[in-house]
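All protein chains but one are shown at their positions in the complex.
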Amino acid sequence: MARGFRQKIPQKNTENSGFGNSASGRFINKDGLPNVQRKGVNVFNRLSWYHTMLNLSTFRFLTYLVVAYILINIVFAMIYYLIGVEHLTGIDKSDPLNEFIDVFFFSSQTFTTVGYGRIAPVGFTASLVATFEAFLGLLTFAIATGLFYGRFSRPRAYLKFSDITVIAPFQDTTALMFRLAPYKNNALTDAEVILSTAIEVIEDGVAKNNFYRLDTQLGKINTLALNWTVVHKIDENSPFYGFSEDDFKNINIEIIVHVRAFDEVFSNTVVQRSSYVSREIIYGAKFTKMYYPSKENLTTVLDLDKINEYEKVDLPILVEEQL
Amino acid sequence: MARGFRQKIPQKNTENSGFGNSASGRFINKDGLPNVQRKGVNVFNRLSWYHTMLNLSTFRFLTYLVVAYILINIVFAMIYYLIGVEHLTGIDKSDPLNEFIDVFFFSSQTFTTVGYGRIAPVGFTASLVATFEAFLGLLTFAIATGLFYGRFSRPRAYLKFSDITVIAPFQDTTALMFRLAPYKNNALTDAEVILSTAIEVIEDGVAKNNFYRLDTQLGKINTLALNWTVVHKIDENSPFYGFSEDDFKNINIEIIVHVRAFDEVFSNTVVQRSSYVSREIIYGAKFTKMYYPSKENLTTVLDLDKINEYEKVDLPILVEEQL
Amino acid sequence: MARGFRQKIPQKNTENSGFGNSASGRFINKDGLPNVQRKGVNVFNRLSWYHTMLNLSTFRFLTYLVVAYILINIVFAMIYYLIGVEHLTGIDKSDPLNEFIDVFFFSSQTFTTVGYGRIAPVGFTASLVATFEAFLGLLTFAIATGLFYGRFSRPRAYLKFSDITVIAPFQDTTALMFRLAPYKNNALTDAEVILSTAIEVIEDGVAKNNFYRLDTQLGKINTLALNWTVVHKIDENSPFYGFSEDDFKNINIEIIVHVRAFDEVFSNTVVQRSSYVSREIIYGAKFTKMYYPSKENLTTVLDLDKINEYEKVDLPILVEEQL
Partner (left out) sequence: MARGFRQKIPQKNTENSGFGNSASGRFINKDGLPNVQRKGVNVFNRLSWYHTMLNLSTFRFLTYLVVAYILINIVFAMIYYLIGVEHLTGIDKSDPLNEFIDVFFFSSQTFTTVGYGRIAPVGFTASLVATFEAFLGLLTFAIATGLFYGRFSRPRAYLKFSDITVIAPFQDTTALMFRLAPYKNNALTDAEVILSTAIEVIEDGVAKNNFYRLDTQLGKINTLALNWTVVHKIDENSPFYGFSEDDFKNINIEIIVHVRAFDEVFSNTVVQRSSYVSREIIYGAKFTKMYYPSKENLTTVLDLDKINEYEKVDLPILVEEQL
């Protein structure tokens, strides 16, 4: 492949990305997390269980809780069973299975501190284990309380990014554009976008990545209530200056997006990242409008389903001429 | 209507508001939230239930909790009833209604983990459901704990804005003024106000909005303990330069206010927004003083009920002359 | 009193304090809260109960909790008593007092969800009230959990200020100095001090306050581990330039101190304020050292009891000469 475009790309990195020049694969995954795998260091030290618990989906989080609850009760049921059911009152001693079922329920009634008392400990050992189990139960729910709160109070931007970025006409040249919109009933202010790009170049036969900061038109916005179309003008200062449609297809490009805003309910800065790679760039297209006045003209309606809608347009011939 | 004033308004936006030029209705509601309606995207994905729960009034929040509690107990009561009351001890079996009432109370005693034990499960299925209900109860109260904490620890500015803004004499010209005061026993420092305006203009028969940043005199304040009168001087740099009383009445104007401060109890930045539209502007008025020394001269008394008090004044003739 | 010094004081405020020129009494109390009283607005709207609860001393907070607990149980005991003790099992019916005592304990066992079951509800009304009381109990403890957490996780600077500020020799002139030190096992970094002053002047027979920002030498510090002596050099730029010992005594001066730092355990900015008035200024004194190496020279010992220790010194004659 004749990479004739390569001399167009400025050789100097203008961005300290934190990724090495020779790192591999996508840098930032679509969900905003860096595409890096860690090894070495004990796995327990390598995982922050709090970060892990907060990143779980709600379904998996609840499933883990239920499974943990059942397992704990099975373990304690076995302990009570080994101690002997004669140290518990009210056990159905008709057969071993019924005995086990009853100690299991006794365990759950202790762990949750419901303690009906129909089954109750009488001997020293069983009472001691029950004493410990009730304590463990309360601590477990203390932790669960913290996790629930941590999960739902975690400040998040709730931004929806367009799946694609377009190269559209802009002023007398072209611009790279994508858009984003808050999709929940949160109120974001003082939003700011930081845009950078990694472009793969071949030097002496070795692929390496150069990083560039991309300028944006209006990189800050007061109130992020409607959609926000982020615009990077492709002029002499852009590393994409002079790129043809083929260049955008053939060169490994990654656009890294970093949005910060202030959420008024969390009273905290929220951050969301995303990235676009070459195959997510549409050359010669512009977004269609995604908001309109309500019927009574009293409010503005933002249609989030239209965030990816665009129409094909011709780009000014300028780009080709300059090559 | 002869909108002769239109040429007075600078044509260039000086503010990136985040609202489109053709958005409709008030931009920021009086309570500070943007006047935008979202559609598309599933409604469950569009609502952050945490933001919703935090924005509920205390009365509605508590009502929701009580209703949820009763509904959950009715559901579980039905389950226990279907399983059969013979699997519970101590049920009053005189008639079906009494049976249902007793399983309802059994459910509530399980859900809250009070577990008196007068009614207690004996069979496998009833015990299993009770095991699950007690667990659910604890998780529910874990969530409630988080919500309560989230609600009352949510940093808020507790600022009271004057309902109206006045056009008052200021130095050798006029100024737009409104005032605000902290109305609770919170201590705000490093307060800052950002003021912008949207002015509707008719271009080629189409209404569109221009946005301007408004300069303020003393836009920052160290300690927000008394009231703060925010002053926007109407001079050559103001988009309102040369506006007559009629202009303020007839043109669609919206003043958007954004206040940030640091609260020392929350140790957090708090933000409050509000807005004023044309009908909330009083032309030719000035606010009267709302604080005075205490009797013993030992402290300063801030009378919050006076926040909207003003007196009519004549404005300098200058404004009209310049037209 | 011949206030001959007045012409020395620059007439222009250099500081937007947030206090009116005619506010009365001390501006900032020694504990850092502004000396302002609010009236108007309903008292319940004027108090943030969360701010109130967080500012209570530990002793008063716990006392309020215990009193609330007892009152709630008395109220519910009265309700159960009115419903009739025959709707509760296990009541000692020997006399009305014993009955009341037993329903009181039944109430507390329900509210805390301990539910021994020796006393248990049997009728519909009593069961219903108990259902509600257990629910209320859990919500109350949910709120208590939030308050406890809010109280002890509240970021605070834990700074001890010297009770006095001194006018000490500094370089070729004098300086106003006070000091502060962290007195707990917290680690503060990036500390910053902002110093301002209010000086009362008599204009046309009316006392008013002028506000000035005071420059500090080294207004920022990396690690606030030892004591920090804050130094305001009294040179031509200082509003105190040319003040004699009598001036410091006779003029109403208030030095307002605002310290910000980053606490690594709270991972939050913490703020502490204080103020010094005329009678807390010692003219002609310097602080003595309050830290020294440990015996083995391995660490530095900070003696917090010495924070107010100073020795009298002569000030350079320069100050008087310039008058």
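Letters A, B and C mark the chains in the order given here, with residues in each chain numbered from 1 onward.
Just so it is clear, a contact is a pair of C-beta atoms (placed from the backbone, for glycine too) under 8 Å apart; a residue touches a chain by one contact, two chains touch by 3 or more.
In this text, all values refer to a predicted model and were calculated from it rather than measured experimentally.
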Residue in contact with the excluded chain [from C:Trp49, C:Tyr64 or C:Tyr183]: C:Tyr183
Touch criterion as defined above, residue of C:Glu86, C:Asp163, C:Glu264 or C:Glu311 at the omitted chain: C:Glu264
Among C:Gln109, C:Ser238 or C:Gln272, residue touching the chain not depicted: C:Gln109
For chain C, the residues touching the chain missing from this view: 65-66, 69, 73, 92, 101, 105, 108-109, 112-118, 141, 144-145, 148-149, 152-153, 158, 160, 183-187, 189, 191, 218, 220-226, 228, 262, 264-265, 267-268, 291, 293-294, 297-306
Touching residues on chain B - with respect to the absent chain: 113, 115-117, 145
Interface with the unshown chain - residue positions in chain A: 15-20, 22-28, 32-41, 45-52, 54-55, 89, 109-110, 113-117, 120-122, 124, 127-128, 130-131, 134-135, 137-139, 142-143, 145-146, 149-150, 154-156, 194, 196, 256, 258, 266, 268-271, 273
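Note that only the chains that are shown with their structure count from here on.
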Homomeric contact chain A-chain B: same or different residue positions, threshold half: different
Over-half contact-pair match to B-C, picked out of the listed pairs A-C or A-B: A-B
Where chain A and chain B are represented by their mean Cα positions, the distance between them in whole Å: 28
Intercentroid distance (Cα basis), chain C paired with chain A, Å: 39
Per-residue overlap in chain A, given as positions that touch at least 2 other chains: 113, 115-117, 145
